[in-house]
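These notes concern the structure reproduced below.
This part shows chain A:
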Amino acid sequence: MQNEVVIAGFGGQGVLSAGQILAYSAMAEGFNVVWLPSYGPEMRGGTANCSVVVSDQPIASPIIPHPGAAIVMNNPSLERFGPAVKAGGIIIINTSLINIKCQRDDVTQINIGANQVAMDLGNGKAANMVILGAYVAATKAVSFDVLKATVREKFARKPQFEELNMRALDAGFELAGKQM
Partner candidate 1 sequence: MGKKVLMKGNEAIGEAAILAGCRAYFCYPITPQTEVAEYLARRMPEVGGTFLQGESEVAVSYMLFGAGGAGVKVFTSSSSPGISLMAEGMSYIATAELPIVLINVMRNGPGLGGILPAQADYFQATKGAGHGDYHFIVLAPSSVQEAVDLIVKSFDMAEKYSNPVMLVADGMIGQMMEPVELPTFDEPPSPYVKGHEKWATTGAKGRERNLVKTLFLNPHEGQDHNVKLQTKYKEIEANEIAFEEIDTDGDLDVLLVSFGTMARVCKTAMESLKAEGVKVGMLRPISLWPFPLQRIRDLADKTKLVVSVELSMGQMVEDVERAVQGKTPVGFFGRAGGIVPTPDEVKDGILNLMKES
Partner candidate 2 sequence: MATTVFKRPESMSTNITHYCPGCTHGIVHRLVGEVLDELGLRERAIGIAPVGCSVLCYNYFNIDFQESAHGRAPAMATGIKRTRPDTIVFTYQGDGDLASIGTNELIHAANRGERITTVFVNNAIYGMTGGQMAPTTMPGQVTTTCPMGRDVQTMGHPLRVSEMLATLKTPSYIARVAVHKPSYVIEAKRALKKAFQYQVEGRCYSLVEFLSTCPTNWAMTPSQSTKWLEDTMLPYYPLGEFKTPDEEE
């Protein structure tokens, strides 16, 4: 079993931290995991992405040119990573900020208005948790309970965000579940 995902968006959308939370959850569940951020010149352009590989086997290449899934938070991310996802894979699209169509018909597309959902919950910054919940619903890369426990632990010292993030994860999880 190996799950690979690229999470991409603008800097500040929390894509790197969403990837880290996924990585912490995978480790808590006893999986091997590699979290690899984009670094270098592209860091300076305001876009950010990371890839997370979760496996029950030792992970060979940390570089995944054709991941099983992509979470795309904005238009440039869809343009760049939409075509990269392997056939039969999953693309999770943040429809709050993406107004272009994904041209693939050989992948499962899941549409989540992550920013809108997060704002409805009280804080647009939780969009990354909405979409992470959706990803876990769609791929079962890690157990949803372990994911929630990880987020609780990470936000233990900020209770105001802990509850918000829990509701964000739940909302994303449910929305994706309806589309599967």
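Inclusion criterion for the candidates: all candidates are chains of the complex that A comes from, given by their letters.
Operating definition for what follows: a contact is a pair of C-beta atoms (placed from the backbone, for glycine too) under 8 Å apart; a residue touches a chain by one contact, two chains touch by 3 or more; residues count from 1.
Everything numeric here is computed off the predicted structure, so don't read it as measured data.
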item	value
Candidate number, among 1 or 2, whose chain touches chain A in this complex	1
In the complex, chain A residues that touch candidate 1	20, 23-24, 27, 32-37, 39-41, 59-63, 65
